[in-house]
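There's a structure below that I have some questions on.
Shown here: the complex without one of its protein chains, the others still in place.
== chain A ==
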Amino acid sequence: MTDTLANHADGGLRRGEPLIEMAGVGKAYGAVRALRGIDLRVGAGEVTCVLGDNGAGKSTLIKIMSGLHPHTEGTLKVDGRETTFASPREALSHGIATVYQDLAVVPLMEVWRNFFLGAELTAGRFPLAGLRIREMRRIADEELRKMGIVVNDINQPIGTLSGGQRQCVAIARAVYFGARVLILDEPTAALGVKQSGVVLRYVAAARDAGLGVVFITHNPHHAYLVGDHFIILKLGATVLDRARAEVSLDELTAQMAGGDELAELSHELGR
């Protein structure tokens, strides 16, 4: 499957080259500051893990990078140029694709329609041009097979696939359509151990193919398996920002589990 990823990944990507750089980025919803002072760098061929508890600001950070909500402070640079995304379409056109935990697919639509949703192949540019259905079915089936996802029937509603398979179809789709940065929102949160393994292998494969990956999770074990750089958010601010060499799994786990707060709690409960 690594080969397929490599085939579709942008050949011009050089390992370590910065794709997204955020400096002092913040977001306020009216009077509420959901996020402040975030510095984050996503390099080609690297996995940047963003960890945090519920409400830490992970979703807000994703929404800024994927174009759902523009940031209100700081600068966001894509390929060295400062940008503010107005819509997900704009982020996509910069090669930034987001795969959401629960919003990855439209359950009642066929697998191939989901695979091509938003990037359908048409027979012409006029408004009601026909879809190239046979071609789309073939491509979707081939691509999924190559990546190790075998569906009984490419025409079955995607809602009939398992959670891990759906997640993989969504990732495969993003890569096929030339994503350079892949933002994965809690891809393993709802999955069992085996299914998580399937998804993590994908993350590694995408990294090896030279894509920049932002891996959002609250599971430090999953993060440490694939991550090159770790950021922990708490209450909308960064509390830890280290490269893999500078941090151990124990440290990550301790920080995620609450760190100082946990020590305090342990003292308070006094057992």
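Assume a residue touches a chain if its C-beta (ideal position, glycine included) is under 8 Å from a C-beta of that chain, and two chains touch if they have at least 3 such contacts; residues count from 1.
Just so we're on the same page, contacts and distances are computed from a predicted model.
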Missing chain's UniProt protein name, "SCO2521 family protein", "Heme exporter protein C", "Xylose transport system permease protein XylH" or "UDP-glucose 4-epimerase"? "Xylose transport system permease protein XylH"
Cross-chain touch to the chain not pictured, restricted to A:A86, A:L131 or A:L249, is A:L131
Hey, which of A:T84, A:T160 or A:S248 is the one touching the hidden chain? A:T160
Applying the definition given at the start, please give the residues of chain A touching the unseen chain. 66, 68, 88-89, 92, 98, 100, 103-109, 113, 116-120, 122, 127-131, 133, 153, 156-157, 159-163, 173
